[in-house]
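Mind having a look at this structure? Questions to follow.
With one protein chain withheld, the remaining protein chains of the complex are depicted in position.
And then chain A:
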Amino acid sequence: MSARGELRTGLVWTAPFWIGFALFTAVPVALSIRYGFTQYDLIEDPLPVGGANYAEIAHDPVFWTALRNTGIFAACSVTLNTVVALALALLLEQKLRGRELVRALVFAPTLVPISAVAVGWLWLLKRDDGLVNTALGALGVAGPDWLGDADWALATLVLMSGWIVGAQVMVFTAALRDVPKSLLEAAAVDGATAWSRLWRITLPTISPAVAFNVIVSAIWALQVFALPLIMTRGGPQNSTLVLSMYVYQNAFQYGRMGYASALAWIQFALTCALTIAAVRFARRRVHTRVGAAG
């Protein structure tokens, strides 16, 4: 078959994707750029307002609160998830009894719908008769009002996000199997401690996996929506209101689709900027093996 024929055949077979992508992603995304410069409520014709939406965002205290909350959540949850996932992957690489069961248990939360996870945690974290505070009470510690206290609510959501690390653990586990055993053994023979072997051999070798996990987790964390929506609805005192929720509120509850589009583009720009920065940083610092694919 000629190159042109191959191209045509390829396009025909991938047409369902391209049509769906154009209809449900490309066109709405393109329209949202336009709507960001209008006042639009889904029913009436969009009313051009120039850059008024972006100017309003700059002076909107709720936006700044949501941005701050999103930033804190992303920074803390990415760090926590990466550390927890790496620790679990290292643990699961040890020759322990019941390792396969533990691996399944670690991955299980990833398979449970987020709404079910959230409702389960709501019961665990109740102030007076939740299991967590009851257990803390048995140890003589007065547990806080995890989701009801504005000083604790966002931290609680971060802690909860550390529970859903199955996918990251899988990536780390695969990467750990690529760490040359000979290098680790040689280092051990030379007297390197376990910490030294981890820091100087294992981590540099799996650094591409670390970079991948950090970038993917950051993108997820910057778009977090369902968890705070179900757990706290953004409260108390807007302490868990995140950008995605604020976009949703404006679009579908306040009928401000134009303003919501502008907010969404700012969120997109921030996510892109952080991702590009992370990729550039990774290019400089991540260890890649030349010819590993052989």
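Brief remarks on what is shown
Assume contacts are C-beta pairs under 8 Å (C-beta built on N, C-alpha and C of every residue); 3 or more make two chains touch, one makes a residue touch a chain; residues count from 1.
Going forward, contacts and distances are computed from a predicted model.
Considering only "Bacterial extracellular solute-binding protein", "Paraquat-inducible protein A", "histidine kinase" or "Chemotaxis protein CheA", the record for the omitted chain gives "Bacterial extracellular solute-binding protein", by its UniProt protein name. For the chain missing from the display, the contacting residue among A:61, A:98, A:140 or A:191 is A:61, taking the whole complex into account. Within the entire complex, the positions of chain A that touch the omitted partner chain are 39, 41-45, 47, 49, 52, 56, 60-62, 122, 126-128, 145, 147-150, 235-238, 249-250, 252-256.
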